[in-house]
Every structure is written in C-alpha cells, then in structure tokens.
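Quick notes on the structure that follows.
Of the protein chains in this complex, all but one are displayed in their positions.
Now for chain A:
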C-alpha cells in the first residue's frame, strides 16, 4: 500500500508538470553555459586562415589538429601550464595548511584577543583585492618577489574565507573528542593532526577544490606580478597570445591553448564532482 501511494505521488500530474518545467529551464541554462565552451572547442580544430574569414567556419569541415601540434612545438604554453600548476597547487596547500591551523586555533585554543583577531580576519572577506593591489604590488616590489613562484602564491594563501570555513568546521566537532584524546594522553599537536584534522576532510576537500580553481583561473595578480614571459601563468600567457584586438589572426591556435588550459580544471571537476555539489549546496544534499 505504501509503495502504491508513493508511486501515485511521484506520478501526480502537478508534480510531473513542475518536473518538466524545471527540466526545460535547466536545459536552457545548460545550453547557454556550454555553448561558448563548445564553440571554443570547435574553433580549436579549425585552420587559422579559414577562421580569418569568419568564425562561423567552425560549423563546416575541414577540421585539423594543426593548432594542437603547433601548441606542442611553438608555444610557451607548457611552461605556463607548469607555472599555473605550481602556483595553484602551492596556493592550495598553503591555504589548507594555514586555514586549518588558524581554524583550529580560533575554534579550540584560548589566547588573548582571540575574538577580536577573528573579527579582523573576517573583515578580510569584505576588503576587495582591488583596494589593496597597489600597496601589495609595492610591498612585493620592495621584497623583490615579483616574477617568482612565491610572489605569485603568497597573496592567495591568506584566505579569510578558508579560516572562517575551517573555524566553523572545527567548532562543529564535539569537544568531547578532544577531551577523550586528552585523557588518552595525546599531546596538543597530535590531537590536531591525528584526531581532528582527519575529521575535517569534507571541509578540506571543498576548500581545496575552490582554492585550486580560483588560483588556476586567477588573472589579476599574475598580470601584475609576472612580467617576464617565462613566469606567466596560463591565463596571462594565453591573453598575451592575442595578436590583435579582434583576434582575426590565430583564433584557432588561441582556442587550442584555451582548451589545453581548461583540461586540469575539467579533470578536477570530474574527480571531485560530488564534493563540489555538496559544497555549493551547503551540505544540504546527503
């Protein structure tokens, strides 16, 4: 009987209509989102000279792999790829380490001005990067850190959002776990490392994925800090490949670089799809 009523519920005409409506709305949004990506993918397989006449050439043969072979032979794209990878991975490791340590301290340790310092950290969420960019540029210039991996990574490592997220996550872990560990004669750092940190893995995954994606796609700071061509990240390198404003030349090659640059992000998404969905749904989906 229960099965029957459940069946009836899922096939109720109202629900069916609303499901169909949701499907079509989602489909329209999906097409709008994916069309430019498919367009770029198509362009990457077209000869540059054909595209000079008009980018609608993407819809008709012939297609070629030449842009990709050029990528392997005549471009700094691999160097930029490496730079992006070093910066994104380094920044992600940095953010996870610092945010976890700070989050643990704010959630569990007693020290003077703890609440005030936490508020100051949160204030960082409200300060736009543009507001501090000149001062930051000056500072890194004085420190002679421009055109270095550390210079590209450091600003992104202090993540107010990361500290906030990890603090909240540590706070949500019952204090009895720490107390049980204390009674188990566990030193403070070992409690953090062996007991609590493994419990924050869902938050670490969320923070790690978003930090990686943010660092990989960052354009603003690398544009200022990396002025030497061999220190460009992919975003800056690809932008520098544009030969004229309308990009009437080398459009296919540019698209091939863009596709290549997107691969790691797509791979990250495929592998961590579940964590990303959980993260953006605020953990509501179980």
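Methods note: contacts are C-beta pairs under 8 Å (C-beta built on N, C-alpha and C of every residue); 3 or more make two chains touch, one makes a residue touch a chain; residues count from 1.
The rule is simple: contacts and distances are computed from a predicted model.
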"4Fe-4S dicluster domain-containing protein", "Multiple sugar transport system ATP-binding protein", "Carbon-monoxide dehydrogenase" or "Membrane protein" - which is the UniProt name of the missing chain: "Multiple sugar transport system ATP-binding protein"
Which residue of A:64, A:158 or A:186 touches the chain not shown here: A:186
Listed residues A:82, A:145 or A:195, member touching the removed chain: A:195
Among A:13, A:36 or A:174, the residue in touch with the chain that has been omitted: A:174
Contact footprint on chain A, counting only the chain that is left out: 174, 176-177, 179-187, 190, 194-195, 198-199
